[in-house]
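The complex is shown incomplete by one protein chain, all other protein chains being positioned as in the whole.
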Amino acid sequence: MTQPQANQPRALALACSLKPSSESSSSDLLARQILDALAEHGVRGSSVRVADHVIPPGVGHEMSDDDAWPAIREEVLASDVLLLCTPIWLGHPSSLAQRVLERLNADLSETGEDGRPIMFDKVAVVGIVGNEDGAHKVTADLFQGLADLGFTVPAHGSAYWVGEARGGTDYQDLDEMPAGLEGNISNLARNAAHLAGLLSRTPYPAPPSD
Amino acid sequence: MTQPQANQPRALALACSLKPSSESSSSDLLARQILDALAEHGVRGSSVRVADHVIPPGVGHEMSDDDAWPAIREEVLASDVLLLCTPIWLGHPSSLAQRVLERLNADLSETGEDGRPIMFDKVAVVGIVGNEDGAHKVTADLFQGLADLGFTVPAHGSAYWVGEARGGTDYQDLDEMPAGLEGNISNLARNAAHLAGLLSRTPYPAPPSD
Amino acid sequence: MTQPQANQPRALALACSLKPSSESSSSDLLARQILDALAEHGVRGSSVRVADHVIPPGVGHEMSDDDAWPAIREEVLASDVLLLCTPIWLGHPSSLAQRVLERLNADLSETGEDGRPIMFDKVAVVGIVGNEDGAHKVTADLFQGLADLGFTVPAHGSAYWVGEARGGTDYQDLDEMPAGLEGNISNLARNAAHLAGLLSRTPYPAPPSD
Partner (left out) sequence: MTQPQANQPRALALACSLKPSSESSSSDLLARQILDALAEHGVRGSSVRVADHVIPPGVGHEMSDDDAWPAIREEVLASDVLLLCTPIWLGHPSSLAQRVLERLNADLSETGEDGRPIMFDKVAVVGIVGNEDGAHKVTADLFQGLADLGFTVPAHGSAYWVGEARGGTDYQDLDEMPAGLEGNISNLARNAAHLAGLLSRTPYPAPPSD
């Protein structure tokens, strides 16, 4: 594993389980596994369990005195790779994953001094787990939302596990990581690290000034 | 308007605006307009602004001492028509609409004494507003989720307004209801009231006992 | 099984496999199994393998001299239950399932002498198979499209099988029908037959004339 360095790229995982960290979570487990794979490519990572924090609904930067979003937003802004991990509920991203998108949306039109959206040059990847079914649709919702917000999506940027139809197994209760998922995570991490490196060294150009 | 009667069918609107009722909301306005149209067909309605209530994430019937969901759930169970109204955020149902689906999901396998799912014989309709784009996809997500949960979806069961691409107008700021939407709401209400009446008088049969 | 009768309700299955009937198809197999279950409730069924027919793209009633759609459309109009069965490709309904929706769309604004959309009073159900993942999303797309077109969606109106993530098994190669799917199909058929009966005896009312 590459040694940490001052200018090392950073990944932030937002684990959008409905459960706080007092309970074990499959999407949190997957988040940590993907962060481990990113670390093998020199990307330093940290993780936030979204359900541990007060993140009120709303479209502003700060919705209440105890709003945890402003601090999480700072971590997003400081990262080169955003990893959004979510369980699947009724075939959809969790309400907390959607909450994260809604709060990020407050920055939709924010630009830096250079006239570029502040989320530019960041790579977004997703991790998705469910007892059964829904990974491709959740990927679709998240990729579209994140690309709208200014993130870039690498090839094979979604890592997922779901069981057979009407299955009842939780990802975290599998005896071992399925071989297919291991390759999936490995590819995601290699591609995300590569793309984040490219965009970090050579950012998107600014729009021409009027 | 038909006079209220003891056995009159009931509609419950859940308005999933990100804003509490201290602020005016387009999805809440649409909810009330649809309830008015249902009333013309003898369906008595009431409305809940979801953001006014503490509804924690989770998959149980009651997630905390101050959880407002158990009371809302009772209102859902007492209704014949569920109207889910939501704004569109990033092209998706609001996080509060998804929260409602997640909490309803706790009743996915609940059956009554007759062996039938407890949500059977209820009709689900949706109302959707956005500055631009997303109504059909939000309809898709909600219809699929609600049909999975045991609701029945009437013909033309979605009423919506969205503006032109990249438009900035809120539904509640329109000078008047667009004629197309008026017909849309009228059809939705007529069909929902009809179907709820049919299912109320002649419920789905129970599965054969083993 | 109930004996066929003159006024017996009818189901039409459109199996949207990418393969013609010279090749065996999982979605076609599921279509026949669902039709069998409907027959137990007195619904007489027939099935069309869509890939056997020339159905050109377009939005008119008849797109070419050899267009097979007008004949299929007649069968749709003569049916009480429409069963749309599709495989999942890239997490989406097959291109032939979408083609069917597009061709049905030509009747979106068609009304009968009574002023009612000609697709009213028909029940739509879906059957979905894939090696892995996608059933809920395909259900969502189809329910929304079919409800827009005037069909009514019964409780639990989607029957599906998908394998574990990255699985390679075809539904038709399973040794036997999974117990969960058997119950799923049974519920779908009971509910669809019930709802089609209700709407056949007591159709949606016409809109008030101006």
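The letters A, B and C name the chains in turn, as written, and every chain counts its residues from 1.
The definition used in the following text is that contacts are C-beta pairs under 8 Å (C-beta built on N, C-alpha and C of every residue); 3 or more make two chains touch, one makes a residue touch a chain.
Given the structure is predicted, the values throughout are model-derived calculations rather than measurements.
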item: Among A:16, A:50 or A:195, the residue in touch with the chain that has been omitted; value: A:195
item: Touch criterion as defined above, residue of B:23, B:74 or B:164 at the omitted chain; value: B:164
item: Contact with the hidden chain (one of A:19, A:49 or A:136); value: A:136
item: Candidates C:41, C:92 or C:136 - the one touching the absent chain; value: C:92
item: Interface with the undisplayed chain - residues on chain A; value: 117, 119-120, 136-137, 139-141, 143-145, 147-148, 150-158, 183, 186-187, 190-191, 194-195, 198-199, 202, 204-205, 207
item: Chain not shown, touching residues in chain B; value: 90-91, 132-137, 139-140, 160-167, 178, 180-181, 184
item: Touching residues on chain C - with respect to the absent chain; value: 18-19, 51, 57-59, 89-96, 98-99, 101-102, 105, 141, 144-145, 148-149
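Please note the rule applied: only the chains that are shown with their structure count from here on.
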item: Remaining connected clusters, assuming chain A were absent and nothing shifted; value: one piece
item: Greatest separation from chain B - chain, by CA centre; value: A
item: Inter-centroid spacing, chain C versus chain B (mean Cα positions, whole Å); value: 25
item: Chain centre separation in whole Å, for chain C relative to chain A (CA means); value: 37
item: Intercentroid distance (Cα basis), chain B paired with chain A, Å; value: 30
item: Overlap residues in chain C, where contacts from two or more other chains coincide; value: 136-137, 139-140
